[in-house]
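Note that this is a trimmed complex: some chains were dropped, and none of the rest were shifted.
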């Protein structure tokens, strides 16, 4: 079916964006190829892995469908050893990454709904799938996760809202073929707008005195 | 039953203490609301989540009983945006936190015993449930876990001893309604004494020369 093919391409773009951002961080920390592979793997596939563990979907998805692991492991050395390619990819990562965020979010929501979890839990599964790879990347690279900072511009928020768009469209009886592209497009556009206009969540008014 | 109701209130206090300490750490690291939610969630519910994963109790407890997730997600923005409330809570966190430590420990032990694990493994499950949320908070906030430092004053030790109080009372055939409050009270009092008198585990006598 066409929609499934489009989803496959979009999630491959998302994996690619995860690999590039993982390799970039590994290079910054002067890691070798082993480090780059591990960080790229965690970034690209870590969110879905955590979702599967929490829901009890084991073996996890990249053991059930090895294509994700193949793609990640094939891309990483190419990006790692070609500094020029890496620089080019990082500059243009925002578009495939925003598409991937949408695709991963919807796939996470579907995994929850298929288990009969509530809409609330399904939306959390969508967000975890969409964003947690980047958190694991930063934790393993010894950084405070960028996702939790103001400068990420609504990354998790886009994922959460997109999850609800997909859930509501599904509950309204919309066809999968309609709900899915709608939700991915919603996340994609919202994310690009947030980056373009530097939109952040409101901060607490009073600063916290450090001790 | 009254004991179950008391346990529910005590574990809600424990979740609340976890949220406050998570939000505090998030504010210190200048995170936004997304960061605060993630850190609060990990602090309050991370220990029980790890226990469930190790035992294979999936989907994990906060997917099976959504009240934990609701409470955490409802409390976090209130504490995050009200700096005054946050300061007040942090000053008085020690009492609800010590109660929560007792409740989470007992709940972890029960999860182990219910699976037919040995007393040894059940006691480890109690400690992991009681203390590991704080470890995950510090790992994700890029700090060496406070739990592993001298200044934590027997936090994990209180949990371990309380786990054994509960296990032995249960094995002696005591009623659940007796063993449970006994163990929670034991952890609570021991913890407050350790903090009051700055009690730590013995340190190695010889320092290790750094290189």
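Observations on the structure shown:
Letters A and B mark the chains as written, and numbering starts fresh at 1 in each.
In this text, a residue touches a chain if its C-beta (ideal position, glycine included) is under 8 Å from a C-beta of that chain, and two chains touch if they have at least 3 such contacts.
Predicted model, so just to flag it, every value in this text is computed and none were measured.
The complex is a homo-oligomer: 2 chains are shown here, and the full assembly described by the structure file contains 3 identical copies.
Everything that follows uses one rule, which is that only the chains that are shown with their structure count from here on.
Superposition angle, chain A onto chain B, using Cα atoms only: 120 degrees, a multiple of 5 between 0 and 180. Rounded to whole angstrom, the centroid-to-centroid distance between chain A and chain B, based on C-alpha atoms, equals 30 Å. Residues of chain A that touch chain B in their complex: 53-56, 58, 115, 117-118, 120-121, 124, 135, 139, 142-145, 147-150, 152, 155-157, 200-208, 210.
By the touch rule above, chain B contacts chain A in their complex via residues 26-36, 38-39, 49, 53, 56, 58-60, 63, 66, 69-70, 80-84, 86-87, 139-142.
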